[in-house]
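To keep things clear, I will list the structure first and then write my remarks on it.
A protein chain is absent from this complex, but the other protein chains hold their places.
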Amino acid sequence: MDHPQANYFSKTRVEAFSDGIFAIIVTLLVLEISVPEIKDHQSGEALAKALLQLLPKVLSWIVSFLIVCVIWVNHHRIMQQLKIITHGLFWLNANLLLWCSFIPFPTALMGDYVNNPVALIVFGVVLALMAFSFSLIRMNALKNRFVLNDNIDITHYKKATKASILFGPLLYLCGAALSLVHTYLGFCVYAFIPVYFIFYNSAKTR
Amino acid sequence: MDHPQANYFSKTRVEAFSDGIFAIIVTLLVLEISVPEIKDHQSGEALAKALLQLLPKVLSWIVSFLIVCVIWVNHHRIMQQLKIITHGLFWLNANLLLWCSFIPFPTALMGDYVNNPVALIVFGVVLALMAFSFSLIRMNALKNRFVLNDNIDITHYKKATKASILFGPLLYLCGAALSLVHTYLGFCVYAFIPVYFIFYNSAKTR
Amino acid sequence: MDHPQANYFSKTRVEAFSDGIFAIIVTLLVLEISVPEIKDHQSGEALAKALLQLLPKVLSWIVSFLIVCVIWVNHHRIMQQLKIITHGLFWLNANLLLWCSFIPFPTALMGDYVNNPVALIVFGVVLALMAFSFSLIRMNALKNRFVLNDNIDITHYKKATKASILFGPLLYLCGAALSLVHTYLGFCVYAFIPVYFIFYNSAKTR
Partner (left out) sequence: MDHPQANYFSKTRVEAFSDGIFAIIVTLLVLEISVPEIKDHQSGEALAKALLQLLPKVLSWIVSFLIVCVIWVNHHRIMQQLKIITHGLFWLNANLLLWCSFIPFPTALMGDYVNNPVALIVFGVVLALMAFSFSLIRMNALKNRFVLNDNIDITHYKKATKASILFGPLLYLCGAALSLVHTYLGFCVYAFIPVYFIFYNSAKTR
């Protein structure tokens, strides 16, 4: 083909497709929390008790919601740094979206089996793979530098890529490992990740 | 980092993400209304009776649908007044979306337990927290005025922010309190809020 | 407020919100068709038989899918003719979206109770109300002509509005009435509406 512009993807459509997926994941997460059934329909006490038992599911939902928002922020940043979306980048982005769209499953699993280490390990491993997908996108961009915006500081980008390999997947795998000691420990690590990201990044106004 | 524009978010993408979430919430709400099962599949009378019993769920759905549309209108107005979306604003917006995306749960709860005050209190408290999230966005914008459009009348914006703190959350909490007297009272307050907003705002052509 | 542009809505965001809702309705419709359960998991014959029993649901889904696409086309045309979206128009559009987002329920109802006239009447009445919502938008635009694009032929728009009042809701109510004679008659009318629209409109290249 002799139409070079046809070889790349429209950044707007890739972003719209990704944003759609993020919006749906975030919203579907809450569907896992179903209305409890109680015998005495008018008893406030019975309903309050039944709702309290949903607490692990609600906490598990909030953690996943915040994690998906952190993913959105990372995705936004990486897209902002790209000038061109090649086929390779499209499919690495699809790989990221694959792991993202899987998140409702480990979230529901963790909500149902909050005391079962296997549930927490599955959650951690899926999110480690998701985090590693970001690193793969960064590494591909470093290999094909023409895809990056001209104002990108390559040395800084290299350092950030290395950090993303160590930091992202490693933290989630730590959570998975610690959940073998006690499931609540693993859960705390998972809850800490978005909280740290929100406040650390906001402090730096970045 | 030395690229100042990289420190802020693309307003278009934040709006697309939020619009996606609002669209999905509005549409998911109806999924809570499931087709009734009757023995005699061809009996029109039996099906009509079974459908009538879905009335509380349908009303609960309509109220939530209208409330989400009111939220969309508020969100549209606030976004129109912002020039820049900082990290702080992004996360306050994420907090708003968190409460919004939770709405299908208290809606289903209220539809199932229309005579149970606890169900109506949960609905009111969740929506009060949602409404307060709007106030937090406004307060953050007042603290960092460079994020606001240059043509914003600050005195008016301050007054509107104060009004939003008192008015929004307070009305929903009133509904929650009144549902302790009678659940139908609480429901009427919740139904009144969007109706009032629609006609009061339309009358002012704003 | 002294900022006139703040009194109207961003057409882009109203379209994005509506497009999101249409896309979700169209996709949710298929969720009502669930995988059948058979005893002998490996028997091709048993599965084929079980799938054949889903035929009413599949037909009901296709009809609803096509109707939602027709709605999208009408919505696209009406939006193309509008210059400004006032509060009144926003809420009339929200009314349209309310009936649209309800469509998955009567679709599932009709798929489950294909021989029950009440199911078909509910389907017809909901769609008649949806069609009438379009007429309300058109009537509002005629009353506030400044919202229409300058190149609109008002005489033609008036005629099209009158036609939309008679044609849209009336056809669906005919289907509802005929389903009292025989449910298949009603279903044929509902199936005929999008098919007629697609070929009649395509023939006129409009």
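Letters are used for the chains, namely A, B and C, taken in the order the chains are written, and counting of residues starts over at 1 for each.
Here is the rule we use: contacts are C-beta pairs under 8 Å (C-beta built on N, C-alpha and C of every residue); 3 or more make two chains touch, one makes a residue touch a chain.
Since this is a predicted model, take the numbers as computed values, not measurements.
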item: Sole residue of A:Gly20, A:Gly124, A:Gly168 or A:Gly186 that reaches the chain not shown, by the stated touch rule; value: A:Gly20
item: Among A:Leu54, A:Ala94, A:Leu129 or A:Ile165, residue touching the chain not depicted; value: A:Ala94
item: Touching residue (missing chain; options C:Phe22, C:Tyr113, C:Phe134 or C:Tyr190); value: C:Phe22
item: Residues of chain C in contact with the chain not shown; value: 15-16, 19-20, 22-24, 26-31, 33-35, 41-44, 47-48, 51, 62, 65-66, 69, 72-73, 76-77, 80-81, 151, 153, 156, 198, 201-202, 205-206
item: In chain A, positions touching the absent partner; value: 1-3, 6-7, 9-10, 13, 16-17, 19-21, 23-25, 28, 31, 86-88, 90-91, 94, 97-98, 101-102, 104-105, 108-109, 112-113, 115-119, 122
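Keep in mind that, in the parts below, only the chains that are shown with their structure count from here on.
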item: Self-contact between copies chain A and chain B, residue sets same or different by half; value: different
item: Cα superposition of chain B on its sequence copy chain C - rotation in ° rounded to nearest 5; value: 90
item: Of all residues in chain B, the ones touching two or more other chains; value: 16, 19-20, 23-24, 28, 31
